[in-house]
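A protein chain is absent from this complex, but the other protein chains hold their places.
This part shows subunit A:
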Amino acid sequence: MIRALAISAWFQTVIFVRLRQAMFFTIVFPAFLFVVFGFIFGTPGDTEYYLFLMTGVAGATALSDGLFAVGPVVREFYNNGFIGYVRQMPHPSAHVGGLFLSRYIVLFVVVLLLMLISLLFFGATPTPEATLRLLLAIAVGFTAFSIIGLAISFIGDRMDNGKGFGNVLYFVVIFTSPAFYPIDLINPTVARFGDFLPLTPILHFARNEAVNWWPLIVWGAVSLPVYLYSLKTRQIKR
């Protein structure tokens, strides 16, 4: 089982590395955002801002990966009939587990890259405790966002339905959460709205602030049954 999981994770990582577009949006784009925002809005020596921004960029990457890198892939398994082959394999769950494991590895690489940029360009380094907290937040966040992404991907008969809704959700979450700027200082009303969305608790946890986990739990508790129900009842069209 462990061997099957490792092989599947390796296989998924190789597929990811060969997808130039996926590599850009998962690895290069977060680094780009961090560098540009850091240089434009950061002040030399303001370590607190750079670490705030780093957790925000990492959280936004976990959100985007969770919404767009798991659900659509699993749906594609159903669309092209690959799920039939997976079910015939000795350890079917290892194949989906490998997909998740490979994404955790990629996200951890992204966090390490952001830490390197933070050190080289801005001279800001998180403590070991803050690093562990960020990695844990990203892992928990990615898992939760993946469940939401699975539910969204199976909305409607066609792939595009889920993508459209996923894009809207992604941008609403990004602009109402404290990912790139302290939204509660800029617009408290928008911040209150963002508190009900799934990224905010992850960011608060990563930044060692007071966390209200309920929104994330509710999003997960609603998304999982929706996904399972959609899987059973909906006819998928290519």
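Everything that follows uses one rule, which is that contacts are C-beta pairs under 8 Å (C-beta built on N, C-alpha and C of every residue); 3 or more make two chains touch, one makes a residue touch a chain; residues count from 1.
Keep in mind that, in the parts below, contacts and distances are computed from a predicted model.
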item: Protein name as given in UniProt for the chain not displayed, "Peptidase M50", "Spore germination protein", "Outer membrane protein beta-barrel domain-containing protein" or "Pyruvate dehydrogenase E1 component subunit alpha"; value: "Peptidase M50"
item: Touching the absent chain when the full complex is considered, from A:2, A:40 or A:185; value: A:40
item: Residue among A:3, A:20 or A:87 that touches the chain left out of view; value: A:20
item: Those residues of subunit A which, in the complete complex, touch the missing chain; value: 20-21, 23-24, 28, 32, 35-36, 39-40, 44
